[in-house]
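Structure record follows, encoded as C-alpha cells.
Only a single protein chain was left out; the remaining protein chains are all shown in position.
Let's look at subunit A:
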Amino acid sequence: MLQSKLRLSNIFRSSSLLLERWYHCASFQSTNASSLPILEKVYSFQNQFHLDLNTPMVQSVRWRRPLGIKRAKIPHKARALAIELTYEKYNYPLAGLPASETCINAVKAKYVKKEEDNPFEKILAREFLEEVKAGQMFVVGHMHPCTAEELFEQRVLLHRNNMKYLFHNENIAKLAFTGTKYESLLHLYVMFSINIVCYDKDFSKLLKLERQLPFLTILGVVVEDRILSVADLKRAAELPSLPLMHATLLQTLTSQQQTLTRQLNAQQTELAGALQRYSEMSHAETASSTPPSES
C-alpha cells in the first residue's frame, strides 16, 4: 500500500513538475489559458490524497517486469493520463503538403532505381513468342491449385492430344507480347495463368479436354489472329466441318440453276420416257404373238 502510494506520489510529482516547467515556458511564449485548469486539477487531486513532495525523484521498484516490446504492458489509467499530459506534442511535419509528396510510394518511386530487364528473361520471352506462333491455337487459362503429380498427369494428357504446356509467368508473357498482335491477351495474365499451344484446330477436342482437366479453366483462345472467348469457342465447336459447309454453300448457290435446267428439259425427258415405254410394250406384244419355231 505504501509502495503504491509512493509510486503515485512520484507520478504526480514528476507530472506536476513537468507541467510547471511547461507552464512557465508557455507563459514566456504565449498565454495558454487551457494550461491553467489542468494544473489546478493536478494540484487539487494531489491535495485530496494529502500527498507531499518526496525525494528522491527516481525510485527503484522492486518487482519490475522486464521490458517487453512485443507484448508491452498497458499502463494504469492514471499513468496513461500523466503520459498523455506530459509527453511533448510535435506538429505533423508533413502538414499541408499534397499527396504526391506525402505518399511514401510516390517518394520511393523517385529514389528507387528501376530494375533493369533481365537478358535471360528476354531470351525466354522470344522463345515463348516463337512457340506461340508455331501452333494453330493458343490457349490462355487459369490454373487451380494442384500438386506436382497432378500437373504432370495433366501435361501427359495434353501431350497425347497434340498440345504443349508452356511454363512461363506473367513477366515473360508481358515481355513477349508487348508491341505484338497478342498485346490484348495481357489482360488475362493477372495471376495463376497457364499457356497451352495446340497444333490442331479442333475446338470440340479442346472443350472435351477442359472437362477432363479439373485444374484448368479456359479464359481465352487465339485462333487465326483472333481472340475467341469461351462462348465463341463453344459456338465454333457446334459448327459442322468445313468441307460439309462448302458443300452446303455450293448446293445453295447452284439450286436455282438446277431447277431451271430441270424445267427446260422436262418435256424432252417426258417424251423420251413415253417412247421408251411404248417400245417396251410393242416388243412384248410381238414376242407373245409369234409361235415358237419347230426344229
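The rule we apply is simple: a contact is a pair of C-beta atoms (placed from the backbone, for glycine too) under 8 Å apart; a residue touches a chain by one contact, two chains touch by 3 or more; residues count from 1.
Methods note: contacts and distances are computed from a predicted model.
Novice: Unshown chain, UniProt name, "GPI-anchor transamidase", "Mediator of RNA polymerase II transcription subunit 20", "Large ribosomal subunit protein mL53" or "Guanine nucleotide-binding protein subunit gamma"?
Specialist: Of the names offered in "GPI-anchor transamidase", "Mediator of RNA polymerase II transcription subunit 20", "Large ribosomal subunit protein mL53" or "Guanine nucleotide-binding protein subunit gamma", the absent chain's UniProt record gives "Large ribosomal subunit protein mL53".
Novice: Pick out which of A:129, A:151 or A:188 touches the chain that's been left out of the picture.
Specialist: Reading the full complex, the residue touching the unseen chain is A:188.
Novice: Please give every residue of subunit A in contact with the chain that is not shown.
Specialist: Looking at subunit A, the ones touching the missing chain are residues 70-72, 74-75, 77, 80-81, 84, 142, 144-146, 187-188, 190-192, 217-220, 229-232.
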